[in-house]
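Only one protein chain is missing from this complex, and each of the others stays in its spot.
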Amino acid sequence: MNPGVVVVAEHERGELADITLEMLACAREVADAAHWPLTCVILAAHAQPFQALPLAADRVLVLEGPGLEGFSPDAYLRVLVPALKGLGPGLVLLGNTGVGMDLAGPLCALLGATAVAGCTRVQVQGSTVVCTSRLYGGKLLAQSELPVGSAVALLLPGSYPRKRGMQNGVPKVEVHAAAASGPLRVRFRELIEPKLDDVDVRKVPVLVAAGRGLQSKENLGILDDLARTLGGAVCATRPVVDQGWLPRSRQVGRSGMTVKPRLYLALGISGAPEHIEGMKESDLIVAVNTDPDAPIFDVAHYGATVDLLDLVPALTDRLRAAKGGT
Amino acid sequence: MKVAVILRQVPDVVEELVIADDGRTLSEEDVMYITNEGDEHALEEALLLKARHAAPVTAFGVGGEEAKDALATAVAKGADEAVFVRSTPDARGDNASLAARLAGPLKTGGYGLVLTGVHAADQLDAGLGGLLAVQLAAPYVGGLTTVHVDVAGAKAVVQKEYAGGRLGVMEVDLPAVLGVQSAEQPPRYVSVGKVTQARRTLQASELSVPSMTVPGVRARALLRPESGAHAKMLEGDADHVAAEIVALVKERGLL
Partner (left out) sequence: MLAQEKPVDLDRGSESDNATKAFLVRLSRLPEGTKLSACLQCGMCSGSCPLGYAMDINPRQMIAYLRAGRIDDLYRSDSIWLCVSCFNCSFRCPSGIPITDRLIAGLREELLAGGVGVPPELQAAFEKTARYGNPFGESPKKRDAWTRDAGVNIRVLGPGDSADVLWWVGCFGAYNRRNRKDTVAMARVLTALGVDFGILGTDERCSGDVRCTSQGEEGLFDALYRHNVGQLARRKFKEVLVGDPHAYNAFTKEYSRLGTPLRVKHYTQFLAERAPELRKRMKHAIPAKVTYHDACCLGRRNGEYEAPRVVLETIPGVKVVEMPRNRENALCCGGGGGANWLDSFIWERTRVPLPIQRVQEAAKTGADILAVSCPLEIPRFEDAIKTSGLEGRLRVREISDMLAEAMGLAEGRAA
């Protein structure tokens, strides 16, 4: 069988997650270069939402079964392992997400494969899969090799452009029944929505984002002033929320909100990948961090290394003056 | 029910990470070690379970001599038993080999729960939890922020993080391996005096299973991220930068 690339899709409430399209974009690049087929595998309780999507795959394989309502790694593995054994892919792509990270280890152990996590780039060179991945919160990159045929790569969200995961036309779709699997050891029960306080940071045009560089809770006051002057709201990275300085609904990042405001002011934020994932598509990103090597400057459009505690009040004053002394 | 926690020593990023001459590893001279953050949270969650269910906690400290400090801290915080898993820098980030090494002792230990951080700062391959789970023929789920155990029912009810701040509630049959994202409360403080004392009286057994390398992934190169697209830096003092930002804001019609 011609080794191919298999993308394991992620979806929620009938819609494919962005990471799936990004994985397809990556897989498309690999498949085109190596002349391999590209199969997108979707595990779902109902195949219908996925049967006519213009995905950049050669084939879409939907495995449909009642036990696949909601994500349970146990349920997924019971279907995925035999399916992948049957397909015998050269490379499997998973998302470096809550779903992909649950599947990676067991998949590798059960398929005799090896994974590289946190990948930003995946290529095939002959009989080797070459992965570039992030280590130490993005401070270093590693380049690793995996043998074709036993390679699993977990792709970091935001590494490939979503639109290249789509194409004109709908690929061949096959729907198979996923065998009923008996009692699961990990059972999905329900999804709890976050409690939103007065602000939904996803709907606000300007976000003033606080990172650990804020140093203390009191400094939120000046950020609030700035946000209000700009007609926006204050959001934060995970560490700031974990400390209880702001409610979780204000968290931006992998395990928080994904936002695309017109202006994102990243203050005292170093730029760990988990946070970048949540804001990198903002129209205008201005980052302030006293560390000139902070990874945030790789994603920001403009940056400065001044102290945010000096900058923020100065900025608020100037904005007020520019608005006409409000 | 007994709880095992795997604490891994990883390079502390507060120190600059220097790539060694071989281009593939870190220069050991410059590395300062710290317990992997996710594993700290796993320990905290384990200690919360201990408080609720009187479940003894065994801490496995993986690393060089500094792992013994981490074990002393874990004991000072309340862990009941400490096991030192001596590991050298070349084994760093290789979860597959670590899982193979820990499988035996974890199996014979009879733990109802094995907790570890869902991710390690230095990991190359798949998460430790998932790999361990297969070795132990146990279920695994990760990315957790809450672990509640129903000892009578021999299951755990956990909350798993999803994007957008959503939480998935799941049930897991015990024994199980769980990957902790963050504990229900921040890792507790323990005074330096207590740690010093724990260090003096520490009785950590050393894992007799030697370090092993299973075929897996090795980094062929370590690189600094290229700042391909880099931000245009605004120069000058805070006032000057403020003026420039106002100009940008006006330009974009955001005022």
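Letters A and B mark the chains in the order given here, with residues in each chain numbered from 1 onward.
As a convention for this text, contacts are C-beta pairs under 8 Å (C-beta built on N, C-alpha and C of every residue); 3 or more make two chains touch, one makes a residue touch a chain.
None of these values were measured; they are calculated from a predicted model.
When the omitted chain is restored, the residue from B:E15, B:E65 or B:E251 that touches it is B:E15.
Counting the whole complex, the residues of chain A in touch with the unshown chain are 216-218, 243-244, 290, 307, 309, 313.
For chain B, the residues touching the chain absent from view are 14-16, 34, 48, 51-52, 77, 184-186, 188-196, 237.
Everything that follows uses one rule, which is that only the chains that are shown with their structure count from here on.
Averaging C-alpha coordinates per chain places the centre of chain A 20 Å away from that of chain B. The part of chain B that touches chain A in the complex is made up of residues 11, 13, 17, 19, 93, 95-96, 99, 118-119, 121-135, 139-143, 157, 159-173, 176, 179, 181-182, 186, 215-225, 227-239, 241-246, 248-250, 252, 254-255. Contacts from chain A toward chain B in the complex involve residues 12, 17, 70-74, 97-98, 101-110, 114-118, 131, 133-146, 152, 154, 185-194, 205-206, 230, 242-243, 248-249, 251, 254-258, 262-263, 283-288, 292, 295, 297-307, 310-311, 314-315, 317-319, 322-323.
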